[in-house]
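Every protein chain of the complex appears in place save one, which is left out.
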Amino acid sequence: MKKTINKLWGTAFKIQPKEQAVLFAAGRDLRGLPPADEILIPYEIKASTAYAHALYEQQIITESEHKKIISSLKQLAQLHEQGKFKLDPTKEDVHSNVESWLIKKLGIDIAGKIHSGRSRSDQVSVDLILYMKDVNEVLQNEVETLIKALNSHAKKHADTILPAYTHHQHATVTTFGNMLDSYAVAFKKDLQKLKSWHELEEISPLGSAAAYGSTYPIDKNNINKHLGLNQVFSNEIQVMTCKGDAETLMVFNLSMLMNHLSSLAQTLIIFSTKEFNFIQISDEYSTGSSIMPQKKNPDSLEVMKAKASMCHGYLMSLLSLTKAPFIGYNRDQQWTKYLVMDSIQEVALAPKIMTGVIETMTVNQKVMTDWTTKGFILAQALMEGLAMEFQLPMRLAKLIIEETIKKCDEQTGFQLLQLNKVIREYQLAISVSQEQFDSWTNPLLVAQKQMKKIL
Amino acid sequence: MKKTINKLWGTAFKIQPKEQAVLFAAGRDLRGLPPADEILIPYEIKASTAYAHALYEQQIITESEHKKIISSLKQLAQLHEQGKFKLDPTKEDVHSNVESWLIKKLGIDIAGKIHSGRSRSDQVSVDLILYMKDVNEVLQNEVETLIKALNSHAKKHADTILPAYTHHQHATVTTFGNMLDSYAVAFKKDLQKLKSWHELEEISPLGSAAAYGSTYPIDKNNINKHLGLNQVFSNEIQVMTCKGDAETLMVFNLSMLMNHLSSLAQTLIIFSTKEFNFIQISDEYSTGSSIMPQKKNPDSLEVMKAKASMCHGYLMSLLSLTKAPFIGYNRDQQWTKYLVMDSIQEVALAPKIMTGVIETMTVNQKVMTDWTTKGFILAQALMEGLAMEFQLPMRLAKLIIEETIKKCDEQTGFQLLQLNKVIREYQLAISVSQEQFDSWTNPLLVAQKQMKKIL
Amino acid sequence: MKKTINKLWGTAFKIQPKEQAVLFAAGRDLRGLPPADEILIPYEIKASTAYAHALYEQQIITESEHKKIISSLKQLAQLHEQGKFKLDPTKEDVHSNVESWLIKKLGIDIAGKIHSGRSRSDQVSVDLILYMKDVNEVLQNEVETLIKALNSHAKKHADTILPAYTHHQHATVTTFGNMLDSYAVAFKKDLQKLKSWHELEEISPLGSAAAYGSTYPIDKNNINKHLGLNQVFSNEIQVMTCKGDAETLMVFNLSMLMNHLSSLAQTLIIFSTKEFNFIQISDEYSTGSSIMPQKKNPDSLEVMKAKASMCHGYLMSLLSLTKAPFIGYNRDQQWTKYLVMDSIQEVALAPKIMTGVIETMTVNQKVMTDWTTKGFILAQALMEGLAMEFQLPMRLAKLIIEETIKKCDEQTGFQLLQLNKVIREYQLAISVSQEQFDSWTNPLLVAQKQMKKIL
Partner (left out) sequence: MKKTINKLWGTAFKIQPKEQAVLFAAGRDLRGLPPADEILIPYEIKASTAYAHALYEQQIITESEHKKIISSLKQLAQLHEQGKFKLDPTKEDVHSNVESWLIKKLGIDIAGKIHSGRSRSDQVSVDLILYMKDVNEVLQNEVETLIKALNSHAKKHADTILPAYTHHQHATVTTFGNMLDSYAVAFKKDLQKLKSWHELEEISPLGSAAAYGSTYPIDKNNINKHLGLNQVFSNEIQVMTCKGDAETLMVFNLSMLMNHLSSLAQTLIIFSTKEFNFIQISDEYSTGSSIMPQKKNPDSLEVMKAKASMCHGYLMSLLSLTKAPFIGYNRDQQWTKYLVMDSIQEVALAPKIMTGVIETMTVNQKVMTDWTTKGFILAQALMEGLAMEFQLPMRLAKLIIEETIKKCDEQTGFQLLQLNKVIREYQLAISVSQEQFDSWTNPLLVAQKQMKKIL
């Protein structure tokens, strides 16, 4: 035997699947989820740094203590970047780990002051807000890139006539470009929602301690000067009364984004069936079968649907979790952290993958267009042309077209002869000319009128 | 037997439950839900009026036709207000009903033109947007009223000392006013979200026909001149690509509002148990038992929790419903209408009822305050005082207080003698004075420092 | 104008849509929901009758009181059947209404005894259990009918060759009958789940009073003798500790049923697109368009998907509602009633409508079958034939077929010449004969082997 086997699921592909597409479709089979606090290390360092500055400015720590703490935190950040700082699982969480590291390095007499007026509660909250702010901004970039890709392909296919569907059935005509553009609009709305998060929920909790403040003369605004968050809490207890709000809004926004992505995915999946044959997904975004040698599967798109459903569930958990808590922190509220982080890891690659699918797909223009000249797909336009030209009530024109449909064959579609025959049966003193008929049943003309590109 | 029975569930109340509270708690036992389209009648008339204006301005109908249609729609609005226009169940929906009424009144030659370039799809969508805009505005007023009530009671109880809870346990102290204020902040955030809906989702769909436009020279901006909505669709297909977005965001906002209401409700329910006895819910917002003559139940508050859960489910249905639709309208998407309307009927009274509960409850100030002088509730403040006064690391001060707790009895609480003893064990050359001790364990002083009312 | 308009949405149908299908797709546009307790009237009468018997048997009421109460309840049942008993909305609920009616008729000295040892709590619970038992049994019949319809059409299409899909792509072949049968199996599993409800949750709560019993010597088993429910509570408090269990399991079962129905619906919707053209949904189960004269939309099937999503939400509400209640009844738990009733009204017609769709659809056998002779759809069977015949490792046979695919054209499909060429490249001393090749690429033969109808 001369040849070797690379991947058990197939050798029939011309282009190998994109690594990211493989990763996206592979889910968590061979990739676990890291501890939540591992991801939060840089945010914990950032928040502790801001807090140390504020402690110094309020004269709770001395200049020398401040210097030592700040330079130690810088060193810690470097160690972490170099992969040399690992969380010790016996030390409960990232907050204990970082503080313990400082105590070990600087001694309790100095490092034992960093927690002055601070609680694990506001630490958890501020790390999470900093993290969410970051990922939300990255996501906005990805969505913008997707919108650009859609806009660019919408332009390219501005005149590619496509059946327009309602109920999965031919309703009238439109263009493939117009359809892509409608998804670009959907993602623009999602982008607006992602942006609104900063206004509605990017609020610094640091300084609220365990949600009831501390007697230390900490200045919440001063702290935030170093954090740079959009707002600061106005009431300490609010940090708990509103616990989970920021996470929930973020996961809601992700759910909306994923639902729009899943709709585009579903449309492309159906368009890429053998039976529709409107488009072909590139090999880069497809996978094969372990048993069927000929298969090319649109896994990247299918997985969009799974990820939408994942977000639904995470959102539901968040809502159920934050229903009816008694005043103040309760340990169950810690789980909001995992929910928002799990959501983000599910969604992270989705816009980028969709951008790739759009940019690499093949569009079978002829197949799409062929359907727009078949059957009665242009009935609405014909009815409207008739009504407008002869000032007929639209309801009467509709009856006439319906009668005409009964007299024509679906294979051949509308026939002018039959149309004029029905008109005569209605005892109307009008007659449609061949020129009129041709114009009202010209797919591109109809699509352009419908899109108000011509009036 | 001389006396008669009024209500089977009890005669022990001094004040009769408020009618609205009864309605709120009664749910749908004796009250069904009206047909969705009954509620939409005024919006259908408004949208049809706007559309008729636009048809005239585009010269699709004549001046005389326009006059007749407009005056007929006015008449219909009056009939409806007088309760004289009922939907005919054999005529499918409000759209067919209104159009049929017009056709019956004006004949098909005139009224048969009103549907020119319009589809049931954009009719459904525009009616729903108009309805949501309305109810959203009403709700904002209700929430503002609730915020005012909370603010006013927060002021009244600015110095009412209350145990501050975490994990349902005494953590430190705060004031009852501060706690109420923290909920006011939560509702302000909800209000901001309710308002953001108009920016994000108040978009006119009228003129998109069945989401692919029509060949009639309809001007979507012209239509909206008469509707006055915030925005207009930018792509016809968007109306379907984003179908359900407006409903889903609204129900999400309601869910957040209800979750905050349910948290306040839960806190008040627990505060009003015999064991806590911190507050008493007014008879106006309580109900009795069919079997226990002495019962006064905080039903109004309990129902808040049910209504939060109802919203969770409606939101879930919306998300599940709008996942992965194929391009264009599909009939299942009609169900978004019922979901948003059901959510609104559940939530409608909630802020008003909460306002009433807040305004009529009795606060047992003494009971609350008594707890703030018991046990070790002021441990955090004592630790912080110690650390600040003697520039001790907070971590060391914490150890000292923990040791002191072991030496004191929970009944009597902290004893200065024991505290100083522990300090000596730590070989620290300091000693806490009675004055210092008294100041650090003064609940009101501690609360005010924590709230930064004094620094 | 000679003709009149019947339905605004179209006159192009040969057969008018089935009334039930119209009702099913119409949702709640023109049909509201009745008050929950209106539906519960017969169950309240049944439960009160059982309770009166038990009171008599325990000698809590006299023979004469018993006689009067029983005959009054019989009379009330008749009045209700004749539509002459209406719930008075000032009397809180069905329980108060029935008891008040009895008191008015028999006086408080007799009727005032019916509530002895009973609470509204156990009344609500028992009415709901009786109602659920009933609807669950009706639903089981409907599902059985659907299974029969599927079985019968599965037999009819036992040899109708169909492309077998994975990832919406041609994977191999199967028969249309086999596909229908797989849904019959799914519904059989649903039926089993519906049946298991009786075992798991059909438990009489009557006699538990407000979940803590009463001091009346009521015998719970005696009561149930007259109710005929599957089981009786074993601990009074259980009725509240498990409050909502029966409703939640029922709505879960409905969700599973609806998900299976929605999958069948989705498959048929895609099969009935113009592009697939595998089946046609009968006019009886389709609807038209208000604007597109040619449309026939599979609304009945689309609505299945909406109703699945409705159940998801109702289930979520139930779970959120019944999370973490404090011991004993709380008013929010009343909402479980509306959730189960709303679920049932959504689902009620679904199996019947699906039965109708299946029984009336047209199957375009030739279109289906044509696809099974195109392209490389039989690659798996060819690979397996090769491997089995020559005792090749399946992994090697897969490589050979993949290479062959690269050498052949998708239009013409596999060519024996190319296959043998690849085999030679692999230096294997074998050769496939025309007869072997034909047998391995015969769709019906392959399907039958795969289904183990031939071995």
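First chain written, first letter: the chains are A, B and C, and each begins at residue 1.
In the analysis below, a residue touches a chain if its C-beta (ideal position, glycine included) is under 8 Å from a C-beta of that chain, and two chains touch if they have at least 3 such contacts.
A quick note: this is a predicted structure, and the numbers were derived from the prediction, not measured.
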Worksheet item: Thinking of the whole complex, not just what is shown, which of C:W101, C:Y131 or C:Y329 touches the missing chain?
Response: C:Y329
Response to the item:
In the whole complex, of C:Q20, C:Q238 or C:Q345, the residue touching the missing chain would be C:Q238
Worksheet, complete the sentence: By the document's definition of touch, the residue of B:Q169, B:S234, B:T362 or B:S433 touching the omitted chain is B:Q169
Worksheet item: Footprint of the hidden chain on subunit A, which residues?
Response: 1, 5, 7-9, 25-38, 87, 89, 91-96, 99-100, 103, 108-109, 115, 118-120, 209-210, 214, 287, 289-292, 297, 299, 302-310, 312-318, 320-321, 330-335, 337-339
Discussion item. Need a quick check: the contact residues on subunit C for the chain that isn't drawn.
Written reply: 60, 103, 108-113, 115-117, 121, 164-168, 171-174, 178-179, 181-183, 185-186, 189, 192-193, 196, 199-200, 209-217, 233-238, 240-242, 245, 248-249, 252, 255-256, 259-260, 262-263, 265-267, 270, 304-305, 308-309, 312, 315-316, 319-320, 322-331, 380-381, 384-385, 387-388, 393-396, 440, 446, 449-452, 455
Practice prompt. Just the residue numbers, please: which parts of subunit B touch the chain that's not shown?
Written response: 1-3, 5, 8, 10-12, 163, 166-172, 269-270, 272-276, 289, 291-299, 302, 316, 319-320, 323-324, 371, 374-377, 379-380, 383, 395-396, 398-399, 401-403, 405-406, 426-427
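FYI, only the chains that are shown with their structure count from here on.
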Worksheet item: Taking all residue numbers at the subunit A to subunit C contact, is the shared part over half or under half, that is, same or different?
Response: same
Worksheet entry | Computed distance of Cα centres, subunit B from subunit A, in Å | 27
Fill in: Centre-of-Cα separation between subunit C and subunit A, whole angstrom
32
Response to the item:
By the touch definition above, subunit C meets two or more other chains at residues 1, 5, 8, 289, 291-292, 297, 299, 302, 316, 320
